[in-house]
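Structure incoming, see below.
Missing here: one protein chain of the complex. Every other protein chain is in place.
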C-alpha cells in the first residue's frame, strides 16, 4: 500500500512531537508538507525532520499531493481548517478541542454529516492508552456490577504563565471529561459542579488551583476530579472506578525501584509526553492505518463536541459555584452507528 | 504501681473486644466488673474472661473497688453514665459518639469543666494508628507546604440490616469527620455537602450507598469522602492529603504477595478489627496508663462534641442536598490547653 | 489467674527491651527481679522500670518468689542458667542461641528430657510474625503445589565494630536458618554452601559482606540467602517461596506513601525493633500465657539445637568454600510430639 502523505498544520510543542513521531517511529506515512503561523518555525521543522515542502495551511489542505491533514494549530482556527478538509474530503487528525465554541462545533458536525462519512479523528489520546482500555473493558464486562462512582486526579507539575481558570478545564480537565464517560461504556455527563478552596501559593493570582470538579452521568455515576496544574512533584493521572462488587484503578507511574537512604522510591512521570508516549504513537498509527484503508475510526468529531459542551457547562459552574446541567444537541445519524476502535 | 481495676459497661461486639484486650493483651489493668443491658451476656463475658463481678451500670460506676470505667453501651445512655462517672471523678473511656444530641454533649462538656480536669477519653482509635500519626506529623511539619485537599475513602464490605442513611454518617463517616481535621493539625470543618448518585443494588431500599461527602475546613481545605458500606470486597480506608509541594497517603492493606493463576494479589482487610487492631490496643493502653498516672490524654469530650456537631450538619446536608455550614459552641477553657497524645 | 513473676537475666539491648515490654505492654506478668553481669546496669533497669529486686542470676533462678525466668545474657552462659532453671522446673524464655556449642546444646536437651516436659521457649520471634505465619499456612496448605525454591534476603543498615564472619551466620543468618525450614512445614536443612564475592568498602577488613548462602533441605528445596549487614539504607527482610503453581512473598516495609520532588517513596525500616515489634510482643505474651497455663509452646530447645547445628555447618562451609552436609542427633521423644504454636 502506498505511503500516506501527511500535511501538518502547526509546529508548536505538540505539532513538532507528531512530526517526529511520523517521520521516525510510525509505519506507512511521511510528512510531505508543513504549515505554521510562524514560517520560520515551519522552515526549521522541515529542515530538522526532512519535510520536502513548507506552505500555507490553505494551500496544504488543497494540495493534491497531500493525502491527509494533521491539525495541531490553536483551537481558534480549527473550524476554518476542518471545513476545508471536509470540503476536499481529506481525512484529518485534529488535536483537541474540536472548536472554540459550541456554534463552531455544530457547523463542523453538519459539514462532516454532509460529507457522508467520517473524515475527522479527534486527538483524545487516552483512549489509546493500554491501561485506560483495559479498565474500560473490565468495567463494561459487568463482572463487577454497575459502576457507581469515579475518583480521578489530574496533576501537572507546573503550568505556563498564561494558564488560567478556563484552561484548567478546557486544557486539563477536558481529558477526563472525554474519557470518563467512555470508560463507563458510554454514559454521558449530565451535570457538574466546580469547587475550589485554598489555592497553592505558586498559582495565586493566576487561577484557583487545585479545583475539585463533581460530575454526574446520565445513569447516576458520581465523579470527583481533582485538577491541580501546579502540584510540583510530577505528572500524575489516577482514576478509580468503583463498582458494585469491586473497583479498578489505573496503575501509578512505573519505574525501577530504588532502595537508598532510608527510603524505597519510584520515579513519578515528569510530563504528559512520557506518560502517554505509547498512546500517542498508537493514536496516530491508528489514524494512518484508517486513512489508508479509507475507514476512519477512533474518537469522532461528535466526541469532540460532547467534551466541548460539557467543558462549557463546567466553565459556567466554575463561575457560579453552582450545579450546572449539561445539554447536548441531538446526535447526528453519522455517529449513531459509529463503531470501531474502543467503542 | 497498682493494677487499674476497670468496670466495663456494655458487652456487645466492641465491648467484648475491649474486655478481651484488657484481660489478655494489655498491661496494668484488669476488668473487675461488668454491666450490660443483657445480664445473660454480662454473665457469659464474666465467665469467659474471668471477671469477678457482674453488676448494674449505676452500681459499677459508684463501686469504690472500681478505679475507672469503660463505656461501650449505645450512645443513648452515654450522657447518663458519663455524668455519673464525672460526679465520682472516675476516669472514663467512652466509645464514640460522646452523646446522642448536641444538647447532651453540651451538658457533658459542662460537667467535665466543673470537675476541673479531664476525666473522659473518647474512642477515636484512628488517632492511635501508626500511619495516621505519621501522616499527621509529616503534614504538620510543613515540609510539603500547606495542605490543600484531602481524598478519603471509607469502605465496609457489608453492613447490618438496620444500617441507614443516618448511620452512614454517624457510624461510618464520623471517623473521617474526627480524624481529618486532626490530620491537618487542627483545622475544624466549616461546611459540608452530602451527595448520592446510583446506589448499589444490595443496599437499595435501605439507604443511599455509596455517598459522596464534600467537606470544607476553616482554612479552605476541600475534602471529598466516599462512604460505601456495601463495597463487598473488604474493609478499605484510604486517605491522601494533597499539599502544595507533594502528597501523602495511608498505605493500602498489607499482606503477603501471592503470584498465582495469572495474577499477583494481596489480601484486603476483612473488617475494621483487623485493620485497627494495633490502634485499639494502643488506645486502651494509653487510657490505662493515663488513668493510673492521674493525667488523661487522648481524644477529649470536646473532640467528641466537634465530631457530633459536624456529623449533625452532615445529616442536614444529606436531607437538603445543599451546602450546610457547621457551627460550634465556644471551646471551654479546659480543652484550650489540652495537650498530649497526638495533639 | 495470678500474675506471673518473671526474673530477667541480662540487661543489654534485648534484655532491656523485654523488660519494658513486660512492664508496659503485656498482660499477666511483671518483672519481679533482675540480674546482670553489670550490677550497675541492673540497678538502673530496676529503677527505670520499677523492678523490686536486683540479685545474682543464680539466686534469681532459685528464688521461690520467681515463677519464670527470661535469659537475655550472652550465649556462653546459657547452658549454666538453663540447667539451673530445668533443675528448679521453672519455665524459661531463652534468647537465641540455645547454647554456644553443639555439646552444650546436647546437654540441655537431655536435661529437659529428664525434666519430662517442655520448660524452655526459644527466642525465635519471627515465628510469631503475622506475615511469616500466613506464608507458612499458605505454603503448607498445598494449594500452590510443593515448594521448590526459596529466595531470602537479610539486610541490616549497619553492624557493630566487633561484627565478624561468625556473627554474619550465628547472629544474622540464624533467623533464616531457623525460620525457612519452619515456613516449609518442617523440612530440615541438609546441606549448605557459603559464598562471598566483592565486599562493601565499609565492611572491608572486618568481614565478608554481603555473603551468599545456598542451603538445601531434605526434600530438595534450594534456598539462596543474601546476608548483608552493612546495606546502609535500612533493615530489610525478604523471602519468596517458589512453589509448583505459584509463589508467595513477605511484604516489603509498610509506611505512608509520599509523593514529592519527582518521586513516590515509602520509608524502609530502620531496625529490627521496628520490623518485629508486634512479633516480639506476641512471642513473650505467648510465653507468659504458656507459663501460667503450665503448658509451654512456641519454639523449643530442639529448634534451637537444629538451628545451631545448621549454623555450625555453615561456619565450616564459610571457611572451606565448599558444600557442607548438615547432621543432627536423633530427635528426643519429648519433641516428637511437640505440638502447638505454629507447628
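The chains carry the letters A, B and C, assigned in the order they are written, with residues numbered from 1 in each.
The definition used in the following text is that a residue touches a chain if its C-beta (ideal position, glycine included) is under 8 Å from a C-beta of that chain, and two chains touch if they have at least 3 such contacts.
All figures in this text were calculated on a predicted structure; none of them were measured in a lab.
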Consider the whole complex, including the chain that is not shown, and state which of A:23, A:56 or A:101 touches that chain.
-> A:23
Quick one: which of C:228, C:263 or C:302 touches the chain that's been left out?
-> C:228
With respect to the chain omitted from the figure, which of B:48, B:266, B:295 or B:327 is a touching residue?
-> B:266
Option touching the unshown chain, where B:79, B:112, B:236 or B:312 are the choices | B:236
Residue of A:227, A:250, A:291 or A:334 in touch with the missing chain, whole complex considered = A:250
Extract the touching residues of chain B with respect to the undisplayed chain.
-> 232-234, 236, 252-253, 259-268, 270
Chain A residues that touch the omitted chain in the full complex = 1, 22-28, 50, 131, 134-135, 138, 144, 245-251, 254-261, 266, 278, 285, 289
If the missing chain were put back, which residues of chain C would it touch?
-> 145-149, 151, 153, 195-202, 210, 212, 214, 216-217, 219-222, 224, 226, 228, 231-233, 242, 244-247
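Note that in this section only the chains that are shown with their structure count from here on.
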So how far apart, in whole Å, are chain A and chain B when each is placed at the average of its C-alpha atoms?
-> 44
Averaging only over C-alpha atoms, locate the centres of chain B and chain C and give their separation in whole Å.
-> 37
Which chain B residues touch at least two other chains?
-> 245-247
